[in-house]
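A protein chain is absent from this complex, but the other protein chains hold their places.
What follows is chain A.
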Amino acid sequence: MTTVSQPVSSSSKVLPRLLRAIGGGHADTRLMAMVGVLALIWLCANILTGGVFLSPRNLFNLSLQVSVVAIMASGMILVIVTRHIDLSVGSQVGFLGVLGGLVQSVWLPDSIHAWWIASLVMLGGGVFIGLIQGALVAYARIPSFVVTLGGLLFLRNAAYELNDGTTIAPLTETFQILGGGQNGVLGGPLSWLFAFVVAGLVVGSLVRKHRRKRRLGIQKALQASDYFSAAAWCTCAFGFVAIMNSYNKPSTDEPMGMAFPVLILIAATAAMTLVAKRHRFGRHVFAVGGDPQSARLTGINTQRVVLKVFALMGLLSGLASVVLTARLNAAASGAGTMMELYVIAAAVIGGTSLAGGAGTILGGCVGALIMQSLQSAMVLLGIPSPTQSMVLAGVLVLAVWIDTMWRERRLS
């Protein structure tokens, strides 16, 4: 008798599970602190740029930039939770981008199906890369630092070799939609609908939680923090849509609304949160990260868990590459350079411990927002790109230092 499978129809259960995952977050002081830091950065950036930073146009662009990094951060969090690292994600993005460009321009130049076949090839290629790196880490027992450092160098240059270093552009118009250009947005009404759907889900999760606690006989079923978090979610959803809708398409009155990459990000984040918190695989990932030896003794196949984590990271790199390549409307072998720094920084800033065993997907999203906001502000202020990188590197080291102190204080 091992796992007891319940013969209940489960497709109908995915939604409630998602609701619980969203609404279940108790007062997470660390996350709140990060949101506070983010608000501070936004305020300062807005003052320094004379109101440009918080303009709808800049926030729209910020949402596109964040999407790429945050999609990958959700995978990086699981990699770091298992006490590993993937330094090759930026090169994966570049390599897979060129691969997708080749599919569209060379292999299927005239096909109307090129866009989704190219996307699938990029996702599949990511999984393939992840499986190879994961196998080298899990089964050949090479430290992930070394494997993925090799991957960083190998894939970047393989991307160059694939197309002799030339950039493939433009890409097919349908593919461009995935990057959130003028055609890759929801528009006004659908964006409002989206906000109402989010609000509905949040309220639904409150009701559900209330019922469950009542059933367990808990008197004060809902606490202030529950209402606060529900209100915060709804405010975010409506506020975000309001801003996106106040940014019009060039020389029209038509609102842009939410961009597709943001929808892809939200879907990826929701799915990854479910996997991390509500799925057996996520449970095993955290067990392996908390204590690999104990996890093995309880019968978990720790090597396979690590292999799958790297494969999942590859899948998300592929997804991020689709979004980035489509947004740039060009497949260049240099795309995604230094992106590993942003992704790892996002994960760590968002509360993922490099010691393993701790981290949240939502935290990674906030971390990605902080990193991209800093960069966006520096671009608006005309700070040269080398200086930007130096500042961001400093932020990464600072984040790890804060994390170390935070944990030491909590343990003592």
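Assume a contact is a pair of C-beta atoms (placed from the backbone, for glycine too) under 8 Å apart; a residue touches a chain by one contact, two chains touch by 3 or more; residues count from 1.
Please note the rule applied: contacts and distances are computed from a predicted model.
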One chain of this complex is not shown here; going by its UniProt record, which of these names is it: "Alpha-D-ribose 1-methylphosphonate 5-phosphate C-P lyase", "NADH-quinone oxidoreductase subunit NuoE", "Formate dehydrogenase gamma subunit" or "Sugar ABC transporter ATP-binding protein"? "Sugar ABC transporter ATP-binding protein"
Taking the full complex into account, find the residue in A:L206, A:A287, A:V366 or A:L392 that is in contact with the omitted chain. A:A287
Omitted-chain contact residue, chosen from A:V93, A:A295, A:A345 or A:I361: A:A295
Absent chain, residues of chain A that touch it: 1-8, 10, 13-14, 17, 274, 278-281, 283-284, 286-287, 289-291, 293-300, 357-358
